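Read through the structure below, which is laid out as structure tokens, and then see the notes.
Here the complex is missing a single protein chain, while all its other protein chains stay put.
For chain A:
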Amino acid sequence: MIEVKSLRKVYKLSKKQMLKNNTVERKKVAVDNISFVTNKGEIFGLLGPNGAGKTTTLRCISTLIKPTQGEILVDGLNINKQAEEVRKKISFLTNELKLDTHFTPKYTMEYFGSFYGLSKREIEERTEYLFQEFGIDNFAYTKIEELSTGMKQKLSIAVSLIHDPELVIFDEPTNGLDIITARAVMNYLQKLREQGKSVIISTHIMSVASKLCDRIAILIDGKIRANGTVQEILYKTGADDLEDAFFKLYNNVSIGEKI
């Protein structure tokens, strides 16, 4: 279970970033006072456009960056005080995380497995299971540089799941994947849900959110604008579908800014 309470993250901008963002502000409020809870056996989605603060939120939960304000508990562990313990329980995955292509999948699994305090045997069993699950077994001893992009991506997922984590955090799970690999990944996330894991994903794709997620938080400009099941969100916004609901919320924010 993940509890995010009044999370706020402010980035200090360097001169270069100020230029890039075309702003004179020295600070950027990326996430502004958001709260939500995710449960076991459910897929929770953060849905939002570019720059909404999705990655920032997920990085805070994964202890990679520190919240400016607020509190995050992962299975009751405080991410600030027990960062290493938290990282033992979770799996954090994004497209940006890459594996050294010089090694084989088998070695890579052993390498990362050893950081979770697993025994050789446990690593072996998990590797066998995950390789079978993702169809990597035939490539266990092939150098990663020789694998296809889809296979590399699947291996990254397998590596991140080596320790059979209770919580799986996945930033933009289908980004950059062809539809076959994307479908395989989505199926696996559903499987994790069935196993009673708690899954959080972020996405800017409406269909991914509506198909995959049990509950959704719509994040726009650092704030959660709606939170609930798809049905609840449609009901609250009086929209016909998720995209419609999103634009209603989005326009409200824009109007709010103009006033």
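FYI, a contact is a pair of C-beta atoms (placed from the backbone, for glycine too) under 8 Å apart; a residue touches a chain by one contact, two chains touch by 3 or more; residues count from 1.
Just so we're on the same page, contacts and distances are computed from a predicted model.
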item	value
Listed names "Probable septum site-determining protein MinC", "NADH-quinone oxidoreductase subunit M", "ABC transporter permease" or "tRNA threonylcarbamoyladenosine biosynthesis protein TsaE", matching UniProt entry of the absent chain	"ABC transporter permease"
Contact partner of the left-out chain, one of A:K12, A:K81 or A:R121	A:K12
Contacting the left-out chain in the complete assembly, out of A:T38, A:T127 or A:S160	A:S160
Absent-chain interface as seen on chain A, which is shown	12, 14, 59, 62, 64-66, 84-85, 87-88, 91-92, 94, 96-100, 102-103, 111-112, 114-116, 156, 159-160
